[in-house]
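Note that one protein chain is taken out, while the other chains of the complex remain in position.
Here is chain A:
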């Protein structure tokens, strides 16, 4: 006690609150009353009451010490508890970070998908404007058939025309030949007649 300076004592006393200061005083009082009791010349009843009082004070000191020990234990356990909670929260933070990163990736994917869908929609709009392929094919087929039919007819008409031309040609050539033959005959008749008359005149 003598080696400790006054300042430290005051500081310690100020730091330790309430019960601690009372305990210190109590222990001092106990020691003083113990020495007084040992050296007291008084009656045995007084001595006994003193003794009882000292036992009481001792019990009080023990009780307060027990309380302090329990508080100390409690503090240690609280610390452990807080450590656990702290590490738990840290884990949660990291997992939340990971989830955020993943969600960001998801968003990028979703945006790409959305963009693709919008592109499809835009293309579909244009495609809808054009007529159906089946219909167009059918129309094409019908037109083809008509075309074939018409060309067939045209061929027939052409062939007929040719035939008629040829027939008329044949007819005309025959008529011409007949005409020629008739003319020739007439000419030869005339010639015969003119040959006969000068022969008659010459006689």
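In the analysis below, a contact is a pair of C-beta atoms (placed from the backbone, for glycine too) under 8 Å apart; a residue touches a chain by one contact, two chains touch by 3 or more; residues count from 1.
Definition applied: contacts and distances are computed from a predicted model.
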{"item": "Chain left out of the displayed complex - its UniProt protein name, from \"Defective in cullin neddylation protein\", \"THO complex 6\", \"Exosome complex component RRP41\" or \"Protein YIPF3\"", "value": "\"THO complex 6\""}
{"item": "Listed residues A:12, A:112, A:164 or A:187, member touching the removed chain", "value": "A:112"}
{"item": "Residue of A:9, A:27 or A:122 touching the missing chain in the full complex", "value": "A:122"}
{"item": "Touch list for chain A against the chain that is not drawn", "value": "108, 111-112, 114-115, 118-119, 121-123, 125-126"}
